[in-house]
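Notes follow once the structure below has been shown.
The block that comes next holds chain A.
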Amino acid sequence: MVKITVAGLSIWYDEQTAIKNLSLQVSEKEILGIIGPSNSGKTSFLRTLNRLNELTSNCKTEGEIQLDGKSIFKEIDLLSLRKLVGIVFALPLPLPLSIYDNIAYGPRLRGEKNKSKLDGIVEKSLKASYLFDEVKDRLNTSAFNLSGGQQQRLCISRTLANEPEIILYDEPCSGLDPISTAKVEEAMRDLKKNYTQILVTNNTKQAARVADRTAFFLMGELVEIGDTTKMFTSPSDKRTDDYIAGRFG
Partner candidate 1 sequence: MLKKVFSLFLVLSLPVFIFGCAGGGKAIQIKGSDTMVNLGQAWAEEFMKEYPAVPVAVTGGGSGTGIAALLSNSTDIAQCSRQIEPKEIALAKKKGINPKEFHVANDGIVVVVNPANKVNKLSTRQLSDIFNGKIKNWKEVGGKNEDIVVLSRERNSGTHVFFLEHVVKLGDKKSPNEFAPCVLMMPSSQAIVEEINGNTAAIGYFGLGYLTNKQKAVAVNGVLPSVKTVTLGQYPISRSLLFYTNDEPNEKVKSFIDFAMSKKGQEIVLKMDFVPIR
Partner candidate 2 sequence: MKNLFEFIVEKAIFLSGAASIIFVVLIFIFLLKEGLALFGEVNFFAFLFGQNWYPISDPPQFGILPLIMGSVFVTFGAIVIAVPLGLAAAIYISEVAPHSIRGFLKSGIELLAAIPSIVLGFIGIIFLAPLLKNIFHLGSGLTALAGSIMLAFMALPTIVSIIEDAIVSVPRSYKEGALALGATHWQAIYRVTIPAAASGILAAVMLGIGRVVGETMAVLMITGNAAIMPTSLLQPVRTLTATVAAEMGEAVSGSSHYYSLFAIGIVLFIISFIINIFADIFLHRSKAMKRRKK
């Protein structure tokens, strides 16, 4: 079942091309990994999926992206899109609020006021990212008091509290130690049951561990996309092979 269709997508910042004529499809409830060297357009692509790149004033987009057959530019309004598509950034970015308030932020924005409902959402989201046991006694303390790994899982919970259908990850473990990274990856695998996930990462090994399919971006172009195991053992394109083998990067 196709969840997301990208057709002929191009992205520019002023004169610089970030993405050239990109077309791909994302299946429902899969984890799609996106790898490639810096400046290959991975993050630009990711941020177009929830139209976050529109915040950058000199960004221009062309082409089409469809979610369940509906255009995200023309048929789905911005606020609904941001509910459907959640994002976890590279640096953990808790809001300057308590742990509870961070997670309740999204639901409250949508008008949810019922305290017991909010409690339920908070608990469910924290459990889904394997954070609940560690923080259940201090939900009202500042989110800044958590460790890096915990903050990142908090951000995942926060995204989950919005009940999205798709979760985007922009190099989520880049600042984390191996143990926290393992916990985040475990959460991702668990979330496959209910969510479609797209993971941008500079760490090819992470893609190998976690992604069902992987896409290789190079200088704004999609070079190759396919089953992860196959791509890592016998990629079709030489450039993919060179990158994965570490001959450039």
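Remarks
Criterion: contacts are C-beta pairs under 8 Å (C-beta built on N, C-alpha and C of every residue); 3 or more make two chains touch, one makes a residue touch a chain; residues count from 1.
The candidate set was assembled so that all candidates are chains of the complex that A comes from, given by their letters.
What you see is a predicted model, and the numbers here were worked out from it, not measured in a lab.
Checking the candidates 1 or 2 against chain A in this complex, the single touching one is 2.
On chain A, the positions that touch candidate 2 within their shared complex are 50, 52, 55, 57, 79, 82-83, 86-87, 89, 91-96, 105-106, 109-110, 144, 148, 155, 158-159, 162, 175.
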